[in-house]
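One protein chain is absent from this view; the other protein chains keep their places.
On to chain A.
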Amino acid sequence: MDSDIEDFNSVASSDGFVEDGGSSFGGDDSDVQIDDDFGDDAAFETQEKDLKAKKKHFEVDFSVYSPQDIQDQQDKQVDEVAGLLEQPKESTAILLRYFRWNKERLIEQYMDNQEEVLSKAGLGQDMTTSPPRIEIKDDFMCDICCEDGPGLETFAMKCEHRFCTDCYRQYLAQKIKEEGEAARIKCPGDGCNSIVDSKSLDLMVTPDLTDRYHELLMRTYVDDKESLKWCPAPNCVYAVECGVKKRDLNRIVPTVTCDAKHGFCFGCTLADHQPCPCSLVKKWLKKCEDDSETANWISANTKECPKCGSTIEKNGGCNHMTCRKCRNEFCWMCMGLWSEHGTSWYNCNRYEEKSGTEARDSQAKSRQSLERYLHYYNRYANHEQSAKLDKDIFHKTEKKMTLLQSSSNMSWIEVQFLESASKALQQCRQTLKWTYAFAYYLARNNQTEIFEDNQKDLEMAVENLSEMFEKQPDQLAGLKVQMMDKTAYCNQRHIILLDDTAKNLKEENWQFNTTLS
């Protein structure tokens, strides 16, 4: 595994980022961009027909850019606009940054009132005839450090707010290094809103800050564009372009993957949360935070056997528990008999409204709503926890496998099936986790039942695979074919669930018990 991916996982696993291994989102047809009319129904339909053959409903088109790509994009736009405005590239870049890379608005206003636009962007003076320079002035006292010695070097832009070069530099260094500003640093003068232009910056920024400064200029370019976002993984250098707009987010969950295989939601830049739309994710996380006290007791790692009462600790991701003392096999989630989970009686994922007991008073009502919440939270938290445990086991197994390889004649290529299984488990559990937040906000109807059936199928497939995962390394070699089958099955159920949910979301078929904000 390559080192920065590893690093990312260890840092970000608590945020729930999962490497995208199994299914491929977007991929090679990434130059097909969803256009600006995405929100318009007609365009939506045509687009859908055109792409139906290649694309699943839960996939969106996107492109991934390296820092060099971003630089090239900027240069290209600067060239284009510089030609139009008949301004040097240097000044055009400043103008574009000042207008947050909104070309149209810049050109329009420039044509309207050239002088005003230039002076607002800090370009009022003709840069070529009087470029910024460091000067020594008589009888000067720096208003920042109060130094007034003869020969003191000073600097000012054309706004004439003059300070000694040491102070000017320290001011810029702080803005760049500590406040992460670059494109729109204001003159240090009291109340002055002039932007420090890039000629002045070139002159005043010390060489050790130039890299950081250029990196920040790049950052602002991406931050200023609605269709561009940085990969949120720590230290990741890639940016992703996606045409899905804010207003589309109630109908699509735009999951994208950078070239370092970090999967994330383009809408809210949180870790992949399919099939749950961004606004419900936000609501759910808020609710979980508010109710964390009440919910804490359930995520505990030990429970009592429902038959004999002895304490059972959960140390793998699998929910199929066997009591060491009485051999009772039960489900960790619902504490019901495991034997019933393989049959049509299985309803571990479904919340049954207690129909007989009508909630009469407010106390009963609030108890009922808490029970309902806990049902979903319990399962949500459990998949999150299980994904971590699955991963731990995988890492332990991986180590043991290396030993096993030297003693048996299995090659490294052959044990890769474990890694695929691990990836499938991580991804499916990530999705399952969010299906419970999604289900919490679903109103009950026939459609909900189809959803719950898909959820159940995926969950069973995942638990089966997870169970095999806990076997001892010497047994694993013999389970290879079976495990590969189960992995494929999980991935297949995963796609079915995502596709069905995404299709209905697009067509606005889901009924929620809350409003999508």
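Going forward, a contact is a pair of C-beta atoms (placed from the backbone, for glycine too) under 8 Å apart; a residue touches a chain by one contact, two chains touch by 3 or more; residues count from 1.
The definition used in the following text is that contacts and distances are computed from a predicted model.
For the chain that does not appear here, its UniProt entry gives the protein name "E2 ubiquitin-conjugating enzyme", which is one of "Cytoplasmic tRNA 2-thiolation protein 1", "E2 ubiquitin-conjugating enzyme", "Multifunctional methyltransferase subunit TRM112-like protein" or "Pyruvate dehydrogenase E1 component subunit alpha". Only one of A:Phe58, A:Tyr98, A:Phe155 or A:Tyr171 touches the chain withheld from this view, namely A:Tyr171. Residue in contact with the omitted chain (choice from A:Asp190, A:Asp208 or A:Glu352): A:Asp190. Contact with the omitted chain, checked across A:Met111, A:Cys145 or A:Cys326, is made by A:Cys145.
Although one chain is not displayed, its contacts with chain A can still be listed: residues 143-147, 163, 166-167, 170-171, 174, 179, 186, 188-192.
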